[in-house]
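Have a look at the structure below, then the notes.
In this view, the complex is presented without one of its protein chains, the others remaining in place.
By letter and in written order, the chains are A, B, C, D and E; residue numbering begins at 1 in each of them.
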Amino acid sequence: MKANKKKPKKEGEKMTSKKSEKLIDKKGIRLDGRKVDELRPVKMEVGVLPNADGSAYLEQGRNKILVGVYGPKEAHPRHIAQQDRAVIQCRYHMAPFSVDERKSPAPSRRDIELSKVIREALEPAVFLEYYPRTSIQVYIEILQADGGTRCAGITTAALALADAGIPMRDLVVACAAGKAGGKIALDLMDTEDKVGEADVPVAFMPNLNAVTLLQMDGNLSVDEFNTAVDMAIGGCKKLYEIQKEALKSKYVSEGVKEE
Amino acid sequence: MKANKKKPKKEGEKMTSKKSEKLIDKKGIRLDGRKVDELRPVKMEVGVLPNADGSAYLEQGRNKILVGVYGPKEAHPRHIAQQDRAVIQCRYHMAPFSVDERKSPAPSRRDIELSKVIREALEPAVFLEYYPRTSIQVYIEILQADGGTRCAGITTAALALADAGIPMRDLVVACAAGKAGGKIALDLMDTEDKVGEADVPVAFMPNLNAVTLLQMDGNLSVDEFNTAVDMAIGGCKKLYEIQKEALKSKYVSEGVKEE
Amino acid sequence: MKANKKKPKKEGEKMTSKKSEKLIDKKGIRLDGRKVDELRPVKMEVGVLPNADGSAYLEQGRNKILVGVYGPKEAHPRHIAQQDRAVIQCRYHMAPFSVDERKSPAPSRRDIELSKVIREALEPAVFLEYYPRTSIQVYIEILQADGGTRCAGITTAALALADAGIPMRDLVVACAAGKAGGKIALDLMDTEDKVGEADVPVAFMPNLNAVTLLQMDGNLSVDEFNTAVDMAIGGCKKLYEIQKEALKSKYVSEGVKEE
Amino acid sequence: MTSTIVVNVKKKRITELLAGGKRTDGRGVNDYREIQIESGVIERAEGSARVRLGKTEIIVGVKIGTGTPFPDTPDTGVLTVNAELVPLASPSFEPGPPGEDAVELARVVDRGIRESKAIDLEKLCVESGKLVFVVFVDVYVLNHDGNLIDASAMAALAALVNTKMFKYTVEEGEIVKKPGYTPLPMLDYPIAVTFAKIGNKLILDTGLDEEQVMDARLTITMNKDGNICAIQKGGGSGYFTREEISEATKIAVEKTAELRKVVVKS
Amino acid sequence: MTSTIVVNVKKKRITELLAGGKRTDGRGVNDYREIQIESGVIERAEGSARVRLGKTEIIVGVKIGTGTPFPDTPDTGVLTVNAELVPLASPSFEPGPPGEDAVELARVVDRGIRESKAIDLEKLCVESGKLVFVVFVDVYVLNHDGNLIDASAMAALAALVNTKMFKYTVEEGEIVKKPGYTPLPMLDYPIAVTFAKIGNKLILDTGLDEEQVMDARLTITMNKDGNICAIQKGGGSGYFTREEISEATKIAVEKTAELRKVVVKS
Partner (left out) sequence: MTSTIVVNVKKKRITELLAGGKRTDGRGVNDYREIQIESGVIERAEGSARVRLGKTEIIVGVKIGTGTPFPDTPDTGVLTVNAELVPLASPSFEPGPPGEDAVELARVVDRGIRESKAIDLEKLCVESGKLVFVVFVDVYVLNHDGNLIDASAMAALAALVNTKMFKYTVEEGEIVKKPGYTPLPMLDYPIAVTFAKIGNKLILDTGLDEEQVMDARLTITMNKDGNICAIQKGGGSGYFTREEISEATKIAVEKTAELRKVVVKS
């Protein structure tokens, strides 16, 4: 650690290294005890923010994600409005304390890109044409980051959109697979993502069989890539079950208690 | 002094030190020869800027403050307008050459806070409800700073508002008291403020007995605090007399000369 | 060359030096083989950008300039619109790779000033009053810079305005003269400009005998200045012939081929 | 934005209730809503705490970095407080750089910590004039239901109390980590209480409805000795009388002592 | 902005044609427009190239500077990719700092170069931990007629291949130039191909008209071994089926190999 060294900016790009081989042991067990096709422990909760029109909270490993949704409401500034549909304004934002070295609150280029691809992952699921000239605001706050936050953000945002009562074709659920320690593995955590060989985040609409986000960086053969995509979709399907439970547990219990 | 050292930003926070004891000598005399309850020499002048709708200039010790007021005029941008009252837009701004080390012209966080509390110190005095949908702009320029600029800015701004012919319930006048060299003292200058134990800026409407700004930083017992507030209000009352003189000397002489 | 040295900003100001004397040899020949009153090789082409309403490309020595013109179209944001005439919005912008040390894409103070004086050099030529409430956008991109880019930008912009079919009183053509190696010389290139004694950029409307841009920095007697202005205007007149050729070769050949 | 008419009706109702010493949710004028404090909620931060004050919810994270000291205080660490009113917390918050409300919130929390000398900054000097620790206190507002200042100050204090620093030695001017952690060195425990004036009544711990109709607010921050270390008047175009200030100060002495027990034991 | 009605008419026409395997300009679904590549167009830059893809026109300039390495990679040079959608290139581009489209474009081009390890960054280290070369790749869009990503990636690759660095020795921690130049050390040659989905068809190298009506796009960047090094889905509110992704990947293997020959020999 050195004082006050002026560093060039670095926006989450991958830097592979020789340490990758240590990520998975001979028995196929990962640093945190998981098997290659195992998700991290996941917890989801819907309706956690009193002020927002819809909200959800998710923990996936050490990731802690909070999403608030406002709208549909009159688009502002007006020039962003679309005559024939709603627009989604999406902000992916990391708390300064969410990562090891304090992050400046100003949006990085990575934040700008992720806000865009997350928005494009959610749009296919929403009946935007029901609310022309309006805006739906999706605020994704990464309270703690441990790899895979864009996917976790999408999974959480879809719950918050549903909680806001916005009509949707399907839920969206997202999960990454990647290559670490030479093996294709599901749901990379931060260390695996940084040291590993590749990461493939996928967002999926389970009932429509539709991939709404797909990115990749690293180095994969076409076969490895196909394996990773299938594994990620498998992860999505498991997360989808938890999503449905989270919605049920809010709306069923609420029904009993309040309505 | 060292070349080009990159310093973390520092926004006028107090740093007490052992030097504080030297601020007031055994006879109760301060570094600039004042007694503890004595104001610095003050000079006020009204109507000093030809273009502004109202203006005033004040010197208090080495402080040199210039305020220009424009309005009421159509609020811009429109979304700041209030249906039922005028808004005050207030900017506290320091000239780059006003302090020992050149200040960048970009607003600091201190500048933003002071602009807000000064606005809130002036608002109670103005009949804002007379001018719905308009804006009154108060531009406070600190040409030279020597401690107590927020108070001096308020005193000057009230004169400039009156000079602009804006209907007011009362004048506003401001003065700080604090603790320096172990004693409660009036109207701290820069050295006393920086080295001293506490500073209590107070803005006051003399005829309504109303405190419109109150801040404090440092360390005071409740008794010391009450002494300081009373002393500050005493200072305000003295400054109020000078304010009235300044208005009279403009409007009486003008009456004779021009109208 | 040193790593990461934090330099104060420097915006193209001249720094004369003792090297100036070497710029012109005893026979009056300059470093690139030109005589003192000789222009650099010039190439102009009109209508090079498919999307823009008008465009032109120019090479003058190693300068490479591309200009695109859009409009007249509704002025945006609206408050810039003029009731009785069009406004020109002009941006002089350098590509990051256009100079030896990579230039940040953010506009420098030099860029802001040049955008203004170039706009004012073009305005006298355009019948702005024909298009009230509209905006004409002139985007000048310096792809490679080698001294004299503001003049080359004006010459190119005038061609692009003509190509956009915007009614003009006259073309505008610009050229600098200066003092280098103790002599008044035409069309200084980068080295001559940096090391030389003075630079006098001039923009000219040939048929109206009107100077629409005039700047100077350096040190010239009044006589030297007058010589330089006359030489610059001479350069403008030569460039004007090339401008006319460039327009002709587009519109004549187009006439034959397409219309 | 709530319309003027609605605000006026609300103001009438709240003022009438207060005339009888009552509040819309049944609390007494000096009662706080339920306070829930949870420490260590962000494991990757050196310190953290979540405070819920009724429906108001704040997370504060503390990060420790390094830097050079201020030239005039070469032997003390650096404290930096920042606040973000993130837009999911309220329909009135917008994305973008901090506005005047966020700046004021950060600076009021900052002054409480700084002026009470809560952190022993002299212990955070590594090498005089050259290398010190920097304490970043980031206030993150997650749901705004009134009284952000008191809740933020509590969360900041709880997060500082929760903060752990790695042990280290210095070798050739660089910090070398050792195994183990120590708590952040703390000297005081400042608590802020904010009074709102509605009509001619002072109340504590305003909800959002009350803030919409208040004339002004007054925040008093006190240290563990019951001395005042920071005050801030704000919150609107109203004022306080001299007597109201004295009254508030008296109540603050008791109230800050009471709240300190809640926060520090947490 | 083109009106909704016009876009709908266009979409209908383009989709009908595609149903018969045809495009408005007569190309097949996987055909690229004419590609013109010219290297060294900016003599003052260390490397440069202009790519014309039909009427789309891009210049990329490469500048070499120096700086300190990242603390976690003390022995490797630094790569920085930036893109500007300069306003003369399209009526829809505006002056000002890069928006999300420019940021995405730069980051997709960046990932292709970085993840394929195209540049041998370890050879750009001058002094470990202290001094390395910085490669600035600036993408400059001069005319936008669709498929900016593929054209930018090609232009960036051609500019890198064109880049010359001066020879040097190191004396007392400073770089001293020697006569002569060497090429930038290159290890791979990444090529990006971007599929657009319109209705249920995938097409390559979209023109502007096709982009206005597409459901979504998928960019696949491959290295010289036919491995995938970067993927980006974007471009609208549509999606891809699992099968479409496999289909695109298969086509990409052939197409990137084909395009690499065009770019690298240039």
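General observations
Here, a residue touches a chain if its C-beta (ideal position, glycine included) is under 8 Å from a C-beta of that chain, and two chains touch if they have at least 3 such contacts.
Source: prediction; values computed, not measured.
Across the complete structure, the visible chains that the omitted chain touches are B, C.
From the options C:S20, C:Q215 or C:S249, the residue with contact to the unseen chain in the full assembly is C:Q215.
Per the touch definition above, the residue from C:G47, C:P124 or C:G235 contacting the chain not shown is C:P124. Across the interface with the omitted chain, subunit C contributes residues 2, 5-8, 10-11, 13-15, 83-84, 109-110, 112-113, 115-117, 120, 123-124, 128, 200, 205, 208-222, 225-226, 229-230, 233. Contact between subunit B and the unshown chain involves residues 1-4, 49-52, 55, 62, 64, 66-68, 70, 91, 93, 95-102, 105-106, 137, 139, 141, 143-146.
One rule holds in what follows: only the chains that are shown with their structure count from here on.
The minimum number of touch steps linking subunit B to subunit E comes to 3.
Taking the mean Cα position of each chain as its centre, D sits at the greatest distance from subunit C. Averaging C-alpha coordinates per chain places the centre of subunit C 57 Å away from that of subunit D.
Per-chain CA centroids place subunit B at a distance of 50 Å from subunit C. Spacing of subunit C relative to subunit E, judged by their CA centroids, is 31 angstrom. Along subunit B, residues 6 each make contact with two or more other chains.
Counting partner chains per residue, subunit D has residues 67-68 touching two or more of them. Taken as a graph of touching chains, this assembly is arranged as a line, each chain contacting the next along an open chain of partners.
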